[in-house]
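Everything on this sheet refers to the single structure shown next.
All protein chains of the complex are present and in place, except for one that has been dropped.
Which chain is which? They are A, B, C, D and E, in the order written, and residues in each are numbered from 1.
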Amino acid sequence: MKLIVAIIQPERLESVMDALDGEGVHLRTVTNALGVGRQKGHTEVYRGVREAVNLLKKVRIEVAVNEEFVDKVIDAVVKGARTGNIGDGKIFVLDLPECVRIRTGERGVDAIG
Amino acid sequence: MKLIVAIIQPERLESVMDALDGEGVHLRTVTNALGVGRQKGHTEVYRGVREAVNLLKKVRIEVAVNEEFVDKVIDAVVKGARTGNIGDGKIFVLDLPECVRIRTGERGVDAIG
Amino acid sequence: MKLIVAIIQPERLESVMDALDGEGVHLRTVTNALGVGRQKGHTEVYRGVREAVNLLKKVRIEVAVNEEFVDKVIDAVVKGARTGNIGDGKIFVLDLPECVRIRTGERGVDAIG
Amino acid sequence: MHKSIVTAALLLLVPAFAAVAWAQDASGIDSGDTAWLLVSTALVMLMTPGLALFYGGMVRRKNVLGTLMQSFIMIALIGLQWILWGYSLAFGPDHWGLIGGLEWAGLVALDLTAASDYAPTVPHLAFMMFQGMFAIITPALITGAFAERMKFSAFLVFSLLWATFVYDPLAHWVWGGGWLSDFGAMDFAGGLVVHISSGLGALAAALVIGGRRGRGMPTMTPHNLPMTILGAALLWFGWFGFNAGSALTAGSLAALAFVATNTATCAAALTWIMCDWLFQGKPTVLGAATGAIAGLVAITPAAGFVGPLSAIAIGIGAGVFCYLAVAVIKPRLGYDDSLDVFGVHGVGGIWGALATGLFASTLANPDGTDGLFFGNAAQFGTQVVSVLVAVTYAFVVTFVLLKIVDRVIGLRVSKDEEILGLDISQHRESGYTILD
Amino acid sequence: MHKSIVTAALLLLVPAFAAVAWAQDASGIDSGDTAWLLVSTALVMLMTPGLALFYGGMVRRKNVLGTLMQSFIMIALIGLQWILWGYSLAFGPDHWGLIGGLEWAGLVALDLTAASDYAPTVPHLAFMMFQGMFAIITPALITGAFAERMKFSAFLVFSLLWATFVYDPLAHWVWGGGWLSDFGAMDFAGGLVVHISSGLGALAAALVIGGRRGRGMPTMTPHNLPMTILGAALLWFGWFGFNAGSALTAGSLAALAFVATNTATCAAALTWIMCDWLFQGKPTVLGAATGAIAGLVAITPAAGFVGPLSAIAIGIGAGVFCYLAVAVIKPRLGYDDSLDVFGVHGVGGIWGALATGLFASTLANPDGTDGLFFGNAAQFGTQVVSVLVAVTYAFVVTFVLLKIVDRVIGLRVSKDEEILGLDISQHRESGYTILD
Partner (left out) sequence: MHKSIVTAALLLLVPAFAAVAWAQDASGIDSGDTAWLLVSTALVMLMTPGLALFYGGMVRRKNVLGTLMQSFIMIALIGLQWILWGYSLAFGPDHWGLIGGLEWAGLVALDLTAASDYAPTVPHLAFMMFQGMFAIITPALITGAFAERMKFSAFLVFSLLWATFVYDPLAHWVWGGGWLSDFGAMDFAGGLVVHISSGLGALAAALVIGGRRGRGMPTMTPHNLPMTILGAALLWFGWFGFNAGSALTAGSLAALAFVATNTATCAAALTWIMCDWLFQGKPTVLGAATGAIAGLVAITPAAGFVGPLSAIAIGIGAGVFCYLAVAVIKPRLGYDDSLDVFGVHGVGGIWGALATGLFASTLANPDGTDGLFFGNAAQFGTQVVSVLVAVTYAFVVTFVLLKIVDRVIGLRVSKDEEILGLDISQHRESGYTILD
């Protein structure tokens, strides 16, 4: 099993979710995040004091899946999130040795879906 | 060492924290999250426009522990979070090769607790 | 590749970011978090009812890097975040088998930087 | 529209207009008094949204809209009830000292060419509307008792019944020429009518509906105290209209009530944070706001009858008594009057009504009466009796009304709805977005 | 400062002061009426920030400041425009029934020693300022139509032009002695001048500027509904000044307008949530607030001409018609009038102006006129024509102005700026911090 973590642009969340659903991957967890990357930030001004803001708003998606879904998820995220502009984001794939469904106590492959 | 990530219902946080304390696991990190799962969402209405809301409020708990605590943590989370209803959540267990306590610079097993 | 997750005090974020930049590590993702650790919490009072608050505000930083940067990142985070007081935080290092840059579709070592 | 409907509507409307007609040169109407009463009416209207925010900030995020709504919609609901029958019940022609008749229902038969007997220097409509705003905020006050768990439909029905069967009669007894005013009860701006009635109604409500799930957990922390402070500020601001507007004229009496109001409020806010400091080690901001409201409540019945130093005494009393009720007694008794309506409005209203019987002075207001401290023990007795009457009436009738509504509709949302929150379960909306 | 500049400034200022001089004992100025008009002016001023919050809560987080700003800055921009030339165009000496002359530009030539003909019992300056607040809020209302996507520079230019070429002439026609008032159009406080003009302007704007990117996505959810409720409450509060202040005196007419205003608003808010309940299964809080605004809009032209029961009828109509426009018709037609300015102010204003021709009664206001239901069908005809004139004029001129501004400056922010949000792209600020 893998835990796939994707950092994407907030306004792409919809299309990434749709793309995941399209691949039959319906479960995920989403959090707000701030990212520093190659994308340059912007300057804010408060009463004449300039402030460089590098931490840009991002959305972080976690999807735990069985191995056979890994590429589907990666492709779906790329499809949904890519605009071709800097800042599109990253996908990180982690090994997931164990998974538990709290409701039933199921473990592993049975629990993930 | 393992890093255990649990996604639970927000109103179960208290009892999960109590259950963890009961197992002698006192350290953890908590974040707000939104989850899409088997639990069906709800519809919101703004000036007559319906909106299906699938992203439901969840809480995400991270606990890093030594191997011997892994099952205790899983059991505690399950005990604290289970209501038997869909939406109770998931536990993900990740391998944790290294851990550092910033204050002391300790590493590994010494650092985790 | 490794995914390094650091939990630090919010007011140390600036100096950690500076320290990372100093090591040539410019990419990262930041989220708000709440931590329970050895640091004792505080009591809040609402209309005479006391409430023990153990969940303290923390900031969570994720940095994905190639192996050769792991120690640099750990050192930079320690340098930037350490005050010597309880509550300084933890660093968790996870294996990262795969990484994808959404914009280009690059994978692995090429994608991470 | 169908013609028949139009005709029917027309027939309905005609008498209203006949009644509303006036002479522009209506002798006796004073532009300064009218300006003051209209402004005061607007100020009192603003108190209800102020209350919405005061309460809304104290609940959990998932109930913020439901809580705001319970106050906001009262303006609409009781605003109509007042026009249609409430004003008539409260201020219409007296029947046996107990209730106003329905003669003025819909304002149809009102003689509005000039002022009313209630306020001879302002248009009758202005007096009617001013009183209407009092009728609106009183049931809204109660909502703090059953915050975060009441079914919206049941709430609407209950509020309509409560306004009709608790507020309107009490207002009639005290202000509409009913038996309590004959009896000599003093209530300048609503200690009995507004605060005791809502405070005791709230106690009944807290007992009938029962506590919130998971009470005592950290997540019961106020989700947005700046919102509560803003609400308290709007309440304080609007209360000048409430109390000083109750002079019904723009002169020295209004000025006296204004000063007494502000002064008691200041004293109560300071007293509360001193209690906080003493008992909890730190002065709290919520305490300052709560103390201010307690002071405003307590001075309400007395505002036009007492001088500034008495106002300080009343404010200190409000701070101490309400603090004890909220922070010491309630946690021991364990009922869940969620936002302390009884502790603040009930206790503060009782203290204020009694204090009026202590501190009232004809030196302050020659048209008033002296209280106990100024040699007239009888007035204190009158106040004690009036308080007992209001306490009993409000508690008992509210209790009965709630039991009836519970039978017929059910007062409380389901367990799942309570966990989900009122915003989504009752209104299908969220107060705030989470993702940016 | 250089001496020459000072001298120049001096020369400029002298005539203004000559004009401003008055006799303190100016006969005819009534302190009560003046108090009421000054308060009303302050109340109407507060409506614009109220509107800012009402709108600001409904947009996405990244556009909150940009949206607040579009209302807030109108106070400054049109506040000056009004002094410099707007008041003169609207209320200055009439030319051919079409427009006021520039004779009163900068208020330089105003005879301020006493009151004006418009309001003989209050200082001319007070009347001028009261009207100024109307001129300010009207273009601010339009901003809801192009929320979240308009370039700030273009917005400023457009608003200045709109105030000058749409608002000022319309105000002149209806209130400044122009042809529509001769024609007999009744508009107590701004159905034609304020709501139809802004509502139709908004429709034109929504059509010209086009829809927001990604409309229909969950992220279009209002980011902070408590802010919207607060805004609605401030609007309601301020509207008492808007409508009852339009009596220009503190007497029975003001009281009538006050009562009509509140009553219609209550009825409309309740009607809206009943529609919600019927069509969507739950009464929404945003619906209650929106309904209230719809009621306030619809009663505006009628407030001083109708009695309380007619006000209820007008309020119910406002609830139904605006609900249909916003929740049923708009989604079908598909234009992006983002915050429903046309649906609420356009439709509500049209209904109100027509309803004035139905429900107006000399029984309610002997100085007014009867409407259709009181035997005077002609007045309804007059209202229909007036509505058609205002609708056409506002729509066409707004359309043309927008096309011009689009050519010259460009109305819309770039795609990247829209994604980034107005706060950062137009103002280099963020509404809220994210990290604590």
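Rule of thumb we're sticking to: a contact is a pair of C-beta atoms (placed from the backbone, for glycine too) under 8 Å apart; a residue touches a chain by one contact, two chains touch by 3 or more.
The structure displayed is predicted, hence computed values, not measured ones.
Considering the intact complex, the chain excluded from display touches A, B, C, D, E. From the options E:M58, E:L89, E:L161 or E:M227, the residue with contact to the unseen chain in the full assembly is E:M227. Residue in contact with the omitted chain (choice from D:G32, D:G132 or D:G191): D:G32. Only one of the listed residues, C:L27, C:L55 or C:V70, touches the absent chain: C:L55. Against the chain not displayed here, subunit E makes contact via residues 6, 9-10, 12-14, 16-24, 26, 29-36, 38-39, 41-42, 45-46, 49, 52-53, 56, 64-66, 68-69, 72-73, 75-77, 79-80, 83, 106-108, 112, 122-126, 128-129, 132, 152, 224, 227, 230, 250, 423, 426-433, 435-436. Touching the omitted chain from subunit C are residues 10-11, 13-14, 32, 34, 42-46, 53, 55, 57.
Although one chain is not displayed, its contacts with subunit B can still be listed: residues 10, 13, 30, 32, 57, 59.
Rule of thumb we're sticking to: only the chains that are shown with their structure count from here on.
In terms of the stated touch criterion, the partners common to subunit B and subunit D are A, C, E, listed by label.
Just count the C-beta contacts per chain pair and the biggest one is D-E.
Between subunit B and subunit C the CA-based rotation angle works out to 120°, given as a multiple of 5.
Chain centres here are Cα means. That of subunit A falls 18 Å from that of subunit C. In subunit D, 218, 428-430, 434-436 are the positions where the chain touches two or more neighbouring chains simultaneously. Residue numbers of subunit A whose C-beta contacts span two or more other chains: 10, 13, 30-32, 34, 55, 57, 94-95.
Arrangement of the chains shown, judged by which pairs touch: all-to-all, with no pair of chains left without contact.
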